[in-house]
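A single protein chain has been removed from this complex, and every other one stays in its place.
Lettered A and B in written order, each chain numbered from 1.
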Amino acid sequence: MTRVVVPIGPQHPALKEPLNFRVIADGERIVELELNLSYSHRGIEKAAEQRDFIRALPLIERVCGICSHSHSTVFSMGIEEIMGVEVPPRAQYIRTVIAELERMHSHMLWLGVAAHEVGFNTLFMWTWRDREAVLDTLEELSGNRIHYNMNEIGGVRVDLSPPQVDAALARIPVLEERMRAYVAMLEDEETMLARFRGVGTLSREDALRYGAVGPTGRGSGVDYDVRRDDPYLVYDEIPWNVVTDTDGDVYGRTKVRIGEIKESLGIVRYCLEHLPDGPIRVAAPKAAPPGEIYSRYEAPRGEVAHFIRTNGTDRVERVDIRTPTLANWTSVVYSLVGRPLADIPVIVAAIDPCLSCTSRITVLNRGEDARGETSPYTGQAGWFP
Amino acid sequence: MTDPLLLVAYVLVLPGFLFLFAYSMVFEFLDRRIVARMQNRVGPPFFQPFADLVKTLGKEVIDPQGVDRPVFDAVPLVGLAAVTTAFLYVPVIGASPLAFQGDLVLVLYLLTLPTLALFLLGWLSRNIYAAIGGIRAVTMLFIYEVPFFLALMMPALMAGTWSVSGIMAWQQEHLWFALLQPIAFVIALIGLQAKLERTPFDIPEAETELVAGPWTELTGRRLALMHLANQSAAVVGSALIAAVFLGGPSLPWTIAPPVFGAAAGFLLFLAKTLAVLLVLATVRGATARFRLDQMNVIGWKYITTAALAQAAIVLVMNAWWGGP
Partner (left out) sequence: MTVLSEMLRNLVSRPATTLYPAEKVPVPAGFRGRVECDDERCIGCSKCSLVCPASAITMVDSPREVEFRGKTMMRKKKPRVAVYRCIRCGLCERHCPADAIHLRSVLSITGTDREEVLA
């Protein structure tokens, strides 16, 4: 049987961001896969070292377009801990509200993208229509749809007014109704189930071995969520559950994400109803004492971690950003081998990849930097990040 | 209709080529509009398919490196010609004047040609996505063609004629085949959906996997003609199903002046093809794309079996009522 090399990416309609798969296919079956990452290195870590904390926060927020609040929260939590600043409860609640709204809009976006990858464009249109309600809420609360810029060291930038809270609360029942509809659709849309069930299967052992995080890991039965296991903000004070599933395939991850949207709706409602009074920020010192911290946060895609080292100035000496997508890539490559070509988009989409956020390094002169192995099929050097 | 001038007018203008192209654009508009509305979108304006056609016809034709140009140019024309020829044998305003015994088989085979044209285009494109798409198109052809042909031949078996117009005339005296042979009707609809490569059978041109499959390297007039061929195939296929299963444009009673009769038949044709389109559009909106291996299982295990079961039922019915 002849083997063909199918290049997927860096420009390909299935990928919303640059990434390269060199797929060696035997007919329709994938026999070998090379993954090339890091096409859009932006030098954010270095740029963050050049700015004081106030100016670094909007930059850190722009690591990712979807989990913008995640990155800025994990960064400011780290700095606050080094400074020893206690964030007032009202600010904590507001941060939680924004974080959970962000999780909702990210998961709804994902649901649409996953449906689109298997050609189910109707669901794609519907979820993105309903996602507008979440984005409108975020726009009303923070003044922007994507980059909320709610955080600052020591609290949040703006307060929530009672009309804003009421407007946000009014949208929750509508979204809950929609989520029920999506669960029903997911259960009885046979063509979609055929593309989701048994695809990209990752057992619990493999998920642990390859370090899968977030809904990818929880969809394989890894009962781990930073929000519960290393609580931050107000997650230890409010009622909510970690959603897990044992299917381990794309369907399991879909169920986890829809379950998480439901949980997020509950968290947002609880936080808005129990919003404590008080100040929204405390005055933080300009400079941070020397220190190191590994700050963790459960972003919509999984655990995001910032390693921060300060040196007594108003800037970080080093910030190292580990995005959840990087942790999930290996599991994708593992579950793709042996699958038909047609499963590439949906398996890749199932981890909700955020590629440009993952680009931490850039390699010039790829040929020389190769790991020294050449593919027996392409004769070209592979390069693994 | 023995007047040669009238025949030329029939072939070229009213139910012929011009009407086919115009109607195929209306068809595409309605298809896109219905699906858009089902997805809660607005959808394209009425003239969009025509604007697209004019625009792509006027665009630059880009030759991929090393492509066999004359063949690459000719293949879309062959596809379009096959579809337009098939349309001549499908009843539009009453029975087709060109009808003969066996035109059903001719129409079915002519409708196969666009798929083969797509395969050729994919193969000639010298592009990996196009080649995989072309191979998928042909693989799919083998899967859906058998049940599709079986389903469309069942009415012929029962009516005892191999002419589309003859089958239509039989239904006028008896019942619609959609009611007599519901299994064959459903299989024919599924087969048409697969033939037109629409979701859930858009496997060859799966956007998220193969960019555009065999269409990837098509530009300018090649793209325009191939697109027109595909849209015309949608009209011809719907008209074929309307004629074979839904009684076509024939009225159960005669209307006094033949002009009115023809007009009524024409309206009936529009109504029935649009009904078929509504079903096809709903299926397109309500499904996700199958994988080729899943399509294989569904096609051979279930659809072909169902078609064979229908054949057995028809043979028994024929024997019972002392068929032809």
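Convention: a contact is a pair of C-beta atoms (placed from the backbone, for glycine too) under 8 Å apart; a residue touches a chain by one contact, two chains touch by 3 or more.
No experiment lies behind these values; they were computed from the predicted model shown.
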{"item": "Identified contact with the non-displayed chain, of A:P58, A:G211 or A:G291", "value": "A:P58"}
{"item": "Contact with the hidden chain (one of A:V31, A:V158 or A:L208)", "value": "A:V158"}
{"item": "Touching the absent chain when the full complex is considered, from B:A82, B:L141, B:A286 or B:I303", "value": "B:A286"}
{"item": "Interface with the unshown chain - residue positions in subunit B", "value": "34, 36-43, 282, 285-286"}
{"item": "Touch residues of subunit A, complete complex, unshown partner", "value": "51, 54-59, 62, 122-123, 126, 129, 132, 136, 139-144, 147, 149, 152, 157-158, 164, 181, 184-185, 188-189"}
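Simple rule for what comes next: only the chains that are shown with their structure count from here on.
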{"item": "Length of the line joining the C-alpha centres of subunit A and subunit B, rounded to whole Å", "value": "44"}
{"item": "Contact footprint of subunit B on subunit A as seen in their complex", "value": "4-7, 12-14, 28, 115-122, 125-126, 129, 189, 191-192, 194-195, 340-345"}
{"item": "Complex interface listing, subunit B residues touching subunit A", "value": "35, 38-41, 128-129, 131-132, 199-200, 202-203, 206-209, 211, 285-294"}
